[in-house]
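Note that this complex is displayed minus one protein chain, with the remaining chains in position.
Naming follows writing order (A, B and C), and every chain is counted from residue 1.
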Amino acid sequence: MMTVTAARFLLDGQVCFVGIGLPSEAANLARLSHAPEVVLIYESGTMGTTPDVLPLSIGDGELAERAQFVVSVPEVFAYWLQAGRVDVGFLSAAQIDRFGNLNTTVIGPYDQPDVRLPGAGGAPEIASSAREVIVMLRHTRRAFVPQVDFITSVGFGQAGEGRTGHLGRGPTLVITDLGVLAPHPETNELRLVTVHPGIDVEEVREMTGWELDVSPDLDVGDPPTADELDILRQLIARTREAHSR
Amino acid sequence: MMTVTAARFLLDGQVCFVGIGLPSEAANLARLSHAPEVVLIYESGTMGTTPDVLPLSIGDGELAERAQFVVSVPEVFAYWLQAGRVDVGFLSAAQIDRFGNLNTTVIGPYDQPDVRLPGAGGAPEIASSAREVIVMLRHTRRAFVPQVDFITSVGFGQAGEGRTGHLGRGPTLVITDLGVLAPHPETNELRLVTVHPGIDVEEVREMTGWELDVSPDLDVGDPPTADELDILRQLIARTREAHSR
Amino acid sequence: MAEFVSLPEAIGDLVPDGTTVAMEGFTHLIPFAAGHEVVRQGRRDLTLIRMTPDVIYDQLIGMGCARRLVFSWGGNPGVGSLHRFRDAVENGYPTPLEIEEHSHAGMATRYTAGASGLPFGILRGYLGSDLVKHTDVAVIDCPFTGEAVAAVPALRPDVTVIHAQQADRRGNIGIWGITGVQREAALAAASVLVTVEEVVDELVREGPNYAVLPHWTVTAIAQVPRGSHPSYSMGYSTRDNRFYTRWDRVSRDRELFARWMDAFVVSQDDFGGYLAAVEDESLLERVLSG
Partner (left out) sequence: MAEFVSLPEAIGDLVPDGTTVAMEGFTHLIPFAAGHEVVRQGRRDLTLIRMTPDVIYDQLIGMGCARRLVFSWGGNPGVGSLHRFRDAVENGYPTPLEIEEHSHAGMATRYTAGASGLPFGILRGYLGSDLVKHTDVAVIDCPFTGEAVAAVPALRPDVTVIHAQQADRRGNIGIWGITGVQREAALAAASVLVTVEEVVDELVREGPNYAVLPHWTVTAIAQVPRGSHPSYSMGYSTRDNRFYTRWDRVSRDRELFARWMDAFVVSQDDFGGYLAAVEDESLLERVLSG
């Protein structure tokens, strides 16, 4: 449902900066369904790539062979992301707070971490320079915290102060397995705008580490269509088959 | 004789940043005679090129087709010249002064020039970053002036103060149609170190716009060998034939 | 998204009077056809940007299209001076020409900064050169080592015009050989016009230094075979060296230049007419003999 929901938000022709996992799944679902002209950029430098199976790593051969062109990593970040040519950047995180700040660095204090996470990667500049950011992560109390332990990639700032100096509008959507959150137009605080079918608002509140605000015009997402499920299943089947080789 | 003299100074395997005209002629003569492994870089981005005929322009197709690889112009200057990978840079000029400063910008005042010259091109950074610079120009009083009207590319500075902050050693040789000049080890002033066969020192003094100092161990250059002349004549013949098409 | 249009349309839409335009090309792939169309449409007050202004800029300047030139080397490659450029700078003929000049390294850094969305770029350059007294260069210190480096402002043309070998039907551009600073110039500009030798189903994707400009970075595409003449398009045409040599004589003389431009450019309907005209030696004879 997360994948399908995210895919639906992508418009045909948009340029998407994609990471591995759910974002890659969603962007390719969009490409194979309603948005055939969506342009996929992976930070490995594969530009306009059309993978037949989902990559396990950001640098799979599949991505290079099926790319329109391939550039160096310095060029991806300088000429393409930093220059403002990316419409939608996908991010995930171990923690997200009420103002959409993301943590992929450490749980606990930086110098004595309880859990050392992989780190920043391309995220801080995607969060800053992509026109908008779609965050995808599972909805748990451990992930949705009042304040992240470490701001790896900024959303609307520690106090929701906003985005002065950034090229992009920041996290406009947070898509979880329970629903969709979006920043409040004035306060920048994330609030629930959509629940997935069969999900109860109380459940979402429970899974959120802060007093979750709910939009007055909350709606319920449409279940995946047969087409969407079909394309997705085939994509995942092809992928599993290819990677088990 | 200028060409042959310049060619002789190039060592096998050296990386040369080459411009059109005499430098290109000299570097290719060296490559076709004693220095087959000399690496020629033209500022158009053609790296390790081995033209069969001399290019009329810095961007002739011949240079790209016979290059080991071709890069963008920003890369030539940043990754290759600026990073200090060029052993010898060739320069010419409309004016040179006693301290090896070069003018390719204007004759007369900058805002009301008597003659507007082409300008800097790659010269200022070649003069600064190439390990050493070989200057080639015809020996006339109009060219060899006490002070250039405009320092486009610095040699040892307006007062011969030296080269603080530069990666390279500056103009170590000035090769003319009369002989060879080199900077005095203490004063940095250009003095005559070699005369071409049949050239009289007085003649050189006359053609120089300042009181020309002559090295105590002045020597007389060897005349071109039959081989050198032969290779050069063939190269020029091939070139004329190709460009008249 | 790239639109396929005619060259006159493209120039009409993208290069109005007063535009800041970069027609880039490093002796290879110089967009002559586009330059001629600018002349035919009688543009005025253009700011022309180019590392190596050559014959096409000599023609634009000589026809009075330009108010300002931003450049690093202005000559007729391998031949000598650009006499119309010199006449404009030395004598203000036909109109005065403001100049802003840099080194090649500086211009390349400025385009790269523009393409990267940075307000400026840094390089080791200009040190000891009088250029610093006459152009826009700053010195900044490395915040870590204290070393001084040069800083130059980003270039952001209103429109960049380049000539390339191929476009596919969706408007992706394939370009190879000596590409100079064209990718950076295109990515630094607000809009991009590309003239191409050929429109193909599939880009060839080979050749030295092969690069792609995706359709979503290109504004307009016009097909103009041999549109780089007397420059060349690797894989399609060779450089007309004789033309460059002969240009020296034409551009030396104000009247001869005017007659030449009228006969070969202004009075021609399009670039095809020009290409036919340059094949016709007798026309050149008539023009030379006045």
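Keep in mind that, in the parts below, a contact is a pair of C-beta atoms (placed from the backbone, for glycine too) under 8 Å apart; a residue touches a chain by one contact, two chains touch by 3 or more.
As the structure is a computational prediction, the values presented were derived from the model and not from experiment.
Student: With touch defined as in the header, list the contact partners of the absent chain among those displayed.
Tutor: Those shown chains that the absent chain touches are A, B, C.
Student: Please identify which residue in A:I151, A:L173 or A:I231 touches the non-displayed chain.
Tutor: A:I151
Student: For the chain that's not shown, point to the residue among C:L29, C:L69, C:M107 or C:A151 touching it.
Tutor: Only one listed residue reaches the unshown chain, and that is C:A151.
Student: Tell me which residue among A:P51, A:G122, A:G160 or A:P224 touches the hidden chain in the full complex.
Tutor: A:G122
Student: Please give every residue of chain C in contact with the chain that is not shown.
Tutor: Those residues of chain C that touch the unshown chain are 117-124, 136, 138, 140, 142-145, 147, 149, 151, 153, 205-206, 208, 210.
Student: Which residue numbers on chain A touch the omitted chain?
Tutor: Looking at chain A, the ones touching the missing chain are residues 20-21, 43-46, 55-61, 63-65, 67, 69-74, 77-78, 81-82, 105, 110, 113-116, 118-125, 127-129, 150-154, 157, 165-167, 243-244.
Student: When the complex is taken as a whole, what residues of chain B touch the one chain not shown?
Tutor: Per the touch rule, chain B residues meeting the hidden chain are 13, 15, 39, 47-48, 68-69, 78-79, 82-85, 129, 167.
Definition applied: only the chains that are shown with their structure count from here on.
Student: Which chain maximises the distance between its CA centroid and that of chain C?
Tutor: Max centre-to-centre separation from chain C belongs to A.
Student: Using mean CA coordinates as chain centres, what's the chain A-chain C distance in Å?
Tutor: 42
Student: Of all the residues in chain A, which ones touch at least 2 other chains?
Tutor: none
Student: Quick one: which residues in chain C touch 2 or more of the other chains?
Tutor: none
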